[in-house]
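Then we have chain A:
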Amino acid sequence: MSALLSVDQLGVEFAVNRNVMQAVSDISFSIQAGEIVCLVGESGSGKSVTSKAIMRLIEHENGTITSGTIKLGDVDVTTLPQQELRSLRGKRIAMVFQEPMAAFDPVFTIGSQITETIRRHDRRITAREAEEEAARLLQRVGIPEPKLRLKQYPGELSGGMLQRAMIAMALSGKPELLIADEPTTALDVTIQAQILQLLHELRSEFNMSILLITHDLGVAAEMADRIIVMYAGQIVEESAAVDLFTQPRHPYTLGLLRSITTLDSDRSQPLYAIPGSIPGMNNLPSGCRFHPRCAYATELCTREAPALEEKGGRQSACWYADQLPELRDTGVSELVSGVEVRERPVLDEDNSKQEAVSLIELRHVTKHYPLKSSFLSRDRKWIQAVDDVSFTIRKGETFGLVGESGSGKSTLGRLLLHLEKPTSGTVLFENQDLGTLSGSMLRQQRKDMQMIFQDPHGSVDPRWKVGDIIGEPFAVHGGRKGKEKRESVETLLRLVGLDPKAYDRYPHEFSGGQRQRIGIARAIALGPKFLLADEAVSALDVSVQAQIINLLQELRKQLDLTMLFIGHGLHVVRYVSDRIGVMYLGKLIEIAPSEQLFRHPAHPYTRALVASIPVPDPLRQHSFQAIEGEIPSPANPPSGCRFRTRCPAATVRCAAEEPQFREVGQEHFVACHDPYF
Partner candidate 1 sequence: MVNAIVVRFISSLGVILGSSVLVFCVLYVLPGDVVMNMIDPSTMSPEAIANLRHQLGVDRPFLEQFTTYFGHVLALDFGKSLVNSEPVLPKIMTHFPATLALTAAASLISVIVGLVLGVLSAIHRNKPIDIIARMVGLFGISMPTFWSGILLILLFSVFLGWLPAIGSSGWQTLVLPAVTLGMLGAGFIVRMVRNAMLEVLGEAFITTLRAKGLLERSVMYRHALRNALIPAVTMLGILLGEMLAGTVVIETVFSRQGIGRIIADAIMAKDLPVVQGVILFSAIIYVLVNLLVDISYAYIDPRVRRVQS
Partner candidate 2 sequence: GTGGSGSQSASSASSVNAAGNGQAASGGELSFALATSPDSLDPHRSGLAVAVRVFRTIYDNLVVQLPDNTIKPWLATEWSISPDGKSYTFKLRKDVKFQDGTPFNAEAVKYSYDRILDPATKAANASALLKPYKSSEVIDEYTIKLNLESPSVAFLGNLSQAMLGIVSPTAAKKYGDQFGKNPVGTGPFKFVKWDDNSEIKVERNPDYNWAPALVENKGKANLDAITFKIIPEEATRLGSVQSGQVTAAETVPPQNIVALKNDAKLQLLQVNTSGLPYTLFFNQSRAPWNDVKARQAVQSAIDVDSIVKTLYLGTYQRAWSPLTPGIFGYDASLENKIKPDLDKANRLFDELGWVKGADGVREKDGKKLTLHYVDGSPNREKRNDIAAIVQQQLKKVGVAVEVEITKDVQSVIYTAQAYDLYGNSQVNSDPVALNSFYHTTAPNARPSLSHLSDPAVDKLLEQGVVEADEAKRKDIYKNVQRYIIDNAVIIPVYIFPYTVAASKNVNGIKFDSLGYPLFNDASILKK
């Protein structure tokens, strides 16, 4: 069987400020008809570049293919004239991108963008026919009322819908190969499950090949026939999915697999983390590019780069591929030697339940945002971002908060720190109503409550030096100055695992993980009692994520912190949290101790959420238990139980009556009329 796509020795360079930068090199792989191949690897490893190179799209971004060939069937894409290349794009190979919102031209209707593609590749089709075809396609990808949707603009559809529309558009040329670059990363887990399900169906229906790019090994495990692992612009391993997960043949793959937090991760153990971070493409190490981070590296590795070699139907680029241990055999201690993590204390559970005093208490907290309305319309609309939420965070515990995008987690976080005033309700910090504090008293109080932000890029002032950023709390609270400040900051830098020399550098000189450490250092500078981590690790790569989580756990222990941990990576939240609250459309719908919540979710939504998480185990055959439908608008939530529109067990009562929060087990509360229990 000849391959549908075969890439051979591909190398791509970019011209950056009159320098050239080799983004990927020696990329060779092939895809068979009807096969799903996953390209995995951390940020910057060259996945997108590879995928764009296949369609020669990088030519529009100052990139050039400097070596190698790309063959689609018999056609050599690398030497194809522009004219033919264009008729190949969208016709034989189609593409789906990560951010559906950004991937559509915002000023044209969905319909016109799909029909444009259809008619581009078949001039004989009339506008009318194309429109009908577009409607059919939308129908196929599961968009209700396709005719209506065709007339809408990208901004008027939800992310999930847009991604479906994007897939429909890609299907319009009946492509042989569909390249999907992180098609679900921007979506909520429940929606992600829906999309993955769709891709699966489409593959069998059209016998398409799919090149799926992802950094989520869970997704790869569920989707892929074969997996290709990239590191720093090169392929380090390629094999059938099952083999890869059971017997990785490259230390990087091994490390990645071990970094994943799963439902089974032992909460009493620190997470495994690959030390260090991915090198920049302009200062690559000699020899094997992974060797500085590799526990098995030898002198050979530092000198010579291993080639990608085939062995037993799988390929790996490691001198010691054969000597790597079985995944299940490796003890953690052996691998973590490079990392500086201490053991996480086992929480004395009995203790925490009985004696713990509340640090923060929320009482019927509500936040409504006015919706922008025209001058004339009298009735103002409100977004019910947070609606009547009450719970308590005890001293010393970590409280996790999960829920899909827009459910009000961040808003709740801001209310809790009183960065915004609630519309109604009170927030008590150490039994003191924050709402009654004066401005300066509140500022004083902030010493004790700090925050770590999701976006490590945006949350530090790009014009400030790292030392000043971390030292800002001292300046604000009139603390240390000059030399004293410098010393304190340097201590903090060391504490979060950064070089004290970072003091005089600027944020942009650091990687995402390092920047997040800067943010953390600033947050703990004044020794707060409470730390709010709002999606603090979501933007980071898996291997870095593990490092940061370990760091947080470590700090928490050392500094005796109470934490609110907001996240959408549910396994991560489970791992760090003692108790977890689940939010849906501004409502808190379930609170339970962490293990309990995942083992016995009581609310149908929680259950769906847990079921939607892709499991990085290809053997555990997954049936996508996606819940149907889209999340309703918070400006106009459903009556009664807000989840009822998507709930498989909804009854008439759910529409009429709002369920009360009630205790269904020890420490386990749920707002559902008939919870699973």
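How these were chosen: all candidates are chains of the complex that A comes from, given by their letters.
Keep this in mind: contacts are C-beta pairs under 8 Å (C-beta built on N, C-alpha and C of every residue); 3 or more make two chains touch, one makes a residue touch a chain; residues count from 1.
Note that the structure is a prediction, hence the values are computed from the model and not measured.
K.L.:
Which numbered candidate, 1 or 2, lies in contact with chain A within the complex?
P.N.:
It is 1 that touches chain A.
K.L.:
List the residues on chain A that touch candidate 1 in their complex, please.
P.N.:
52, 55, 57, 60, 86-91, 94-95, 97-99, 102-109, 116-117, 120-121, 153, 155-156, 166, 169, 173, 372, 374-377
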